[in-house]
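Every protein chain of the complex appears in place save one, which is left out.
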Amino acid sequence: MLVVRAIREGDLEGLLELATQVGPGMTTLKPDRAALGRRIEIACASFAETIAPAQRDYVFVMEDTARNRLAGVSAIKSAVGLDEPFYNYRLGTLVHSSNELKIFSRMDTLYLSNDLTGCAELCSLFLHPDYRTGSNGKLLSKCRFLFIAQFPHLFPEKLIAEMRGFQRSDGTSPFWDSLGRHFFKMDFSRADDLTSLGQKSFIAELMPRHPLYVAYLPQEAQDVIGRVHVDTAPARHLLEQEGMHYEGYVDIFDAGPVLQARVIELRAVRESEMATVDDLSGDVAGVPCLVATNSMQQFRIIATDAFPEQGRIGLDDSHQALLGIHAGDPVRTMALNPKKILHA
Amino acid sequence: MLVVRAIREGDLEGLLELATQVGPGMTTLKPDRAALGRRIEIACASFAETIAPAQRDYVFVMEDTARNRLAGVSAIKSAVGLDEPFYNYRLGTLVHSSNELKIFSRMDTLYLSNDLTGCAELCSLFLHPDYRTGSNGKLLSKCRFLFIAQFPHLFPEKLIAEMRGFQRSDGTSPFWDSLGRHFFKMDFSRADDLTSLGQKSFIAELMPRHPLYVAYLPQEAQDVIGRVHVDTAPARHLLEQEGMHYEGYVDIFDAGPVLQARVIELRAVRESEMATVDDLSGDVAGVPCLVATNSMQQFRIIATDAFPEQGRIGLDDSHQALLGIHAGDPVRTMALNPKKILHA
Amino acid sequence: MYVVRPVEARDVPLLEALATASTPGVHTLPRTRKTIERAVERSLASFSAAPEMPSEEAYFFVMEGPDETIAGTAAISATAGATGTFFAFRHDVLSQVSRDLNISHHVDALSLCSDLTSYSQLSGFHLCDRRAVGGAALLSRARLLFAAVAPQRFSDKFFASMSGMTDTNGRSPFWEALGRKFFGMDFLEAERMIEGARNRTLIVELMPHYPVYVPLLPNEAQAALGQVHAEAELPFRILSAEGFEPDKYVDIFDGGPVLRAHRNALRSFSASTLRRAYAGDADNAGAETWMIATAREENFRALLVQCRIVELSGEIILPQAVLRKLELSEGEFVLCVKS
Partner (left out) sequence: MYVVRPVEARDVPLLEALATASTPGVHTLPRTRKTIERAVERSLASFSAAPEMPSEEAYFFVMEGPDETIAGTAAISATAGATGTFFAFRHDVLSQVSRDLNISHHVDALSLCSDLTSYSQLSGFHLCDRRAVGGAALLSRARLLFAAVAPQRFSDKFFASMSGMTDTNGRSPFWEALGRKFFGMDFLEAERMIEGARNRTLIVELMPHYPVYVPLLPNEAQAALGQVHAEAELPFRILSAEGFEPDKYVDIFDGGPVLRAHRNALRSFSASTLRRAYAGDADNAGAETWMIATAREENFRALLVQCRIVELSGEIILPQAVLRKLELSEGEFVLCVKS
């Protein structure tokens, strides 16, 4: 049985083991005991609310209770860019027109910006390969939206998620090759390494600061602006189901999209509901639901079939145990999948 | 009895009479017979779908059927900035930081942009003073959202509305005085006159094109960025109820906010529902609702108390007559007021 | 004997015939009857004006060959912007530094600027008759001698924009990388629409207002930056010898170099001397080629002559035929500079 819960001090070994599986490319989840220890410490202080909201880093782990093992991790940083500048390119529009020549050109333009400073960020999602089945991926990703719906007052107006950008099959980035490389004489993987050391801001110092017309770039680079890495497409889809969308912010290296949403427009904030737990025995026809506790320090969430109605939800003993609750306790619940994609 | 409906050729005299009441400041509704005639022609072609979606200008009039008189007007332009560049300032963030000096400053920055090119625009709202009571203002403004909910495929991803900016009691603009005036040796009212002649783009040619730090402006000018004129506050509130919000785009002259929304996030798109009309006699307890026909050319909409439930809605003969429909016909309906403001 | 003189109304038909023969895109010559007539009228008005300060005047010169046909044209504008603003790209070096990575480098960028607006501009140099190459320097430099004769008509700074690299089809690699993105048309078509001008409002409407980072340009465009067209090598050499230097400005359309000079650096100003001309059969032993121009503003004439100049004398002895060509009476002043 799998439950996602707030991380605890005792999870360090389990997290370290998970981190060894991650591989390169995820900068916030390196198998570094000291770094992970510090992160857990901040996460515990976050759930305990002993540090200011803007400094918090809520880390969630998925636990396989039967095997007493961590199956995955995901996190929400309360605010980015408050210690180190957080850079993106923003895609804007400039129109050049001349009545005399009957020319009207609408040009895409890249602006180096720190606009997303202070936004909350979804990050550090990793599910152990052994567990990549069923709804596990959805639970691990979407648990964060229910957490936000439960504690919306702790979050800023906007939530973002950086998506890995398009790469060629050999791992090179057409966007980097056409832009970053000219300003920073090193290859993409070295630049990527530096960012994983948290040195993104120094690299941004070397990037062009004046607005850039996209038309200056070769077509191949223009085409990948806002496109995700092929492996990241499913993760993007999950986030889009929850109300996150691309608004023109991209990564300064690989032009991967930043998905964003106003917190009040998240599906979880609009649609999740409170319900009181009833005992249930035997199977009941239901739809896949997320069910979460209302507590911050004891935040626990599962995915299960259920049929919440009129403020009540039936859960059997095993699920109540997973959540650490009893009949009569309140939970927050939401359908795992959106009813439909609106007009998409 | 008041109904809002698609404008018709025969409305020219009535519209002209309304326009004489408007006074200065509304550029799209001057009492100019030729201009209004052209506008009606385009609007009729829009409702008849004989011109391309991007060229359409849907104009609605509020008719007092008892007195056979026009009481108000409102409109949706399908796309702005496709003939003349559409300029705004966009408020962004740049962070200046130095580890060495332990300085981290987050600076607001204004960028001259044409980002909103191609967005649909709510405009030309005017209600005759004789009718400024009850729900008339809401009906006249919100009718447009139900129209969009009925025909979402005809609109671009984003909808905007430009709000009049803050002015001092003597009609001067602190933002203009601190910025525009320096680049364009004329006073605010003259600049405003030129824009009302549609010459906004020429003025923008004279405005500073490089990103501007807001900190350069005097405090008084900084304070009014994104603030509406005192008379415009109620209109802003109505639009915000419907899902429109300020995202940092402002007018280049007076820094009035542009409200915007993704069409799929409008309350009308999310919450309005189809219902079949039932005959009703006598009063029934209900909530204030908007009820609209499904037809484009015969688009008609009223505000009335009703109790839509399970896909049915009861309307008495007089309301059916106002809408030009009968029992068994389909309508689109939505509560006039949102249930609550989400987390606001 | 070649003589440079102001254009006259009677030259229009010949100029029209010559315009059709020149290479498109390389010369900023007027090309149609109407634009030629306009240029000639403007020149006549400019010569007869008595401006207190350089303004909209544009002076158009022709070089007559021995048979009195037109062997070339050249022009000079009092101010490059005239009533508008003259645009060029300034080649800036932007500095990018990262202390913590210990990296610092410089990035070349082109910024649209109006720095040259008040300069006097040399333009329209065109040698129609390839056999007239001996007169090329006379044709080009005569404009500057006129400026030295009438300095109040001109700025104290001058520039000349040299045609940039194009291929045999008139395709400019610099234009392909930049101008085309904003104009959406071929280089030659754009030059035709704008009539070679660089002081038109549509430039500010269409060209980029933010620096263009040179490393982002395709290699071919970078290679063309600051390079002269093969046909412009001759004027480039002549002006370089006169004292002009290419530095940090390039043409906004084809990336060709802009040569600039303060008048103090120009030989026509700093190395010319004013002398009284007398007729005579001078002693030709040790003769050198001198460029001689009338010192009057009206009815200006300039030509080359072989003669020997006595250093400390204020006189010059010229053959009677030369005086006649210059329409000079004995004892009138001429401006002399070594060719």
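Letters A, B and C mark the chains as written, and numbering starts fresh at 1 in each.
Here is the rule we use: contacts are C-beta pairs under 8 Å (C-beta built on N, C-alpha and C of every residue); 3 or more make two chains touch, one makes a residue touch a chain.
Computed from a predicted model, the values in this text were never measured in an experiment.
**Q** Hey, which of A:Asn99, A:Ser189 or A:Gln297 is the one touching the hidden chain?
**A** Reading the full complex, the residue touching the unseen chain is A:Asn99.
**Q** Check the options B:Arg38, B:Arg67 or B:His96 and report the residue that touches the missing chain.
**A** From the options B:Arg38, B:Arg67 or B:His96, the contact with the absent chain belongs to B:His96.
**Q** Which of C:Ser114, C:Gln222 or C:Ser339 sits in contact with the chain that's absent?
**A** C:Ser114
**Q** Would you mind spotting which of B:Ala6, B:Leu179 or B:Cys289 touches the chain that isn't drawn?
**A** Answering carefully, the residue with contact to the hidden chain is B:Leu179.
**Q** Using the touch definition from the top, which of A:Arg69, A:Arg209, A:His245 or A:Arg270 touches the missing chain?
**A** Answer from the full complex: A:Arg209 touches the omitted chain.
**Q** Since one chain isn't shown, list which residues of chain B touch it in the complete complex.
**A** Against the left-out chain, chain B lists 96-98, 100-101, 103, 105, 107, 178-179, 182-185, 194, 199, 202-203, 205-208, 210-213, 215-217.
**Q** Contact with the hidden chain only, please: which chain A residues?
**A** With respect to the unshown chain, the touching residues of chain A are 99-100, 205, 209-210.
**Q** Could you list which residues of chain C touch the chain missing from the display?
**A** The list for chain C reads 84-85, 87, 92-99, 104, 106, 113-115, 117, 201-202, 204-205.
Just so we're on the same page, only the chains that are shown with their structure count from here on.
**Q** Taking the mean of each chain's Cα atoms, which chain ends up nearest the overall Cα mean?
**A** Of all chains shown, the one whose C-alpha centre lies nearest the global C-alpha mean is B.
**Q** Taking each chain's centre as the mean of its Cα atoms, which chain lies farthest from chain C?
**A** Measuring from the centre of chain C, the most distant chain centre belongs to A.
**Q** Per the centroid of Cα atoms for each chain, what is the distance between chain A and chain C, given in Å?
**A** The answer is 62 Å.
**Q** Taking each chain's centre as its mean C-alpha position, how far apart are chain A and chain B in Å?
**A** Distance between chain centres, rounded to whole Å: 34 Å.
**Q** List the centre-to-centre spacing of chain B and chain C in whole Å, with centres computed as mean CA coordinates.
**A** Those two chain centres are 56 Å apart.
**Q** If you look at chain A, which of its residues touch at least two other chains?
**A** Touching at least two other chains: 97, 211.
**Q** Which residue numbers or ranges of chain C touch two or more of the other chains?
**A** Only 99-100, 205, 210 qualify.
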